[in-house]
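The complex appears here minus one protein chain, its other protein chains still in place.
For chain A:
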Amino acid sequence: MMVLKSWEVVGLKKGTLKQILLITDGCSNKGEDPVAVASIAQQQGITVNVIGILDDGHAEQDESLQEVEDIALSGGGVSQLVYKQSLSQTVQSVTKQAMTQTMQGFVNKELEQILGKGQSMEDLEPEKRGEIMEVVEDMGETCDLEVLVLVDTSASMYDKLPTVKEALMDLSISLNARIGRNRFAIYRFPGKRKQMDRILEWSPALDSISSIFPKLTSGGVTPTGPAIREAMYQFGKKSLRRGFKYEDEQPGMEEA
């Protein structure tokens, strides 16, 4: 298939998807606008996904959580509002959905070159779309993935932190069932002195976070924007580069 070939040329098979997963329960109230920062992240090839945790009795239409959707939209990612009871399922499905979405974005770019401006796989007849979707799925299963989890630990998150921990361990179970490799890092915000503090350095699984995951919150302010900016910088770090060793160096996904 024509499309598939051009994918291989681009080297996507060896590419690494980069995601920030922001877990919060409210609106930012300090520092730069997170919606703007998310858009910068996306330009750097980092997708920003957001999960907004609703308090019981909270309506889905609540305005303070509009920001959740806006951040994900400008970050090229997926957002979902959820009650804490279904956090586990949501965290993994949002992550996977965002992976598919990113892959599709690449495919659509390729298709535009072949079919002409404004054409996407949605414009193809169902049979052809099926073939392309198989490729997209394949990529999602085999690509390497880096997820930086950014947990809001402002005061109102106190009773939600145990559930967040469970959900992250569950995410690791889901993603580590894939063929591709994974790297996770966890940060909390606000930090004690900085915008955010590290909980877990880049590592291949999250099953060991039980003892290190914070049980306490870290203050009242929610500097979401600055935290996303800091998170963005963590992807360029050397420790990470060393982490993935490819047999032969291939261009990363962000260069596609």
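The criterion applied here is as follows: a contact is a pair of C-beta atoms (placed from the backbone, for glycine too) under 8 Å apart; a residue touches a chain by one contact, two chains touch by 3 or more; residues count from 1.
In this section, contacts and distances are computed from a predicted model.
With the options "Serine/threonine protein kinase", "Nitrite reductase small subunit", "Branched-chain amino acid transport system ATP-binding protein" or "ABC-2 transporter permease" in hand, the undepicted chain maps to the protein name "Serine/threonine protein kinase" (source: UniProt). For the options A:141, A:159 or A:201, the residue in contact with the chain missing from this view is A:141.
When the full complex is taken into account, the listed residue touching the unshown chain is A:175, out of A:22, A:175, A:209 or A:227.
Seen across the whole complex, the unshown chain contacts chain A at 60, 80-81, 86, 88-90, 93-94, 100, 104, 121-122, 125-127, 129-130, 133-134, 136-137, 141, 170, 173-179.
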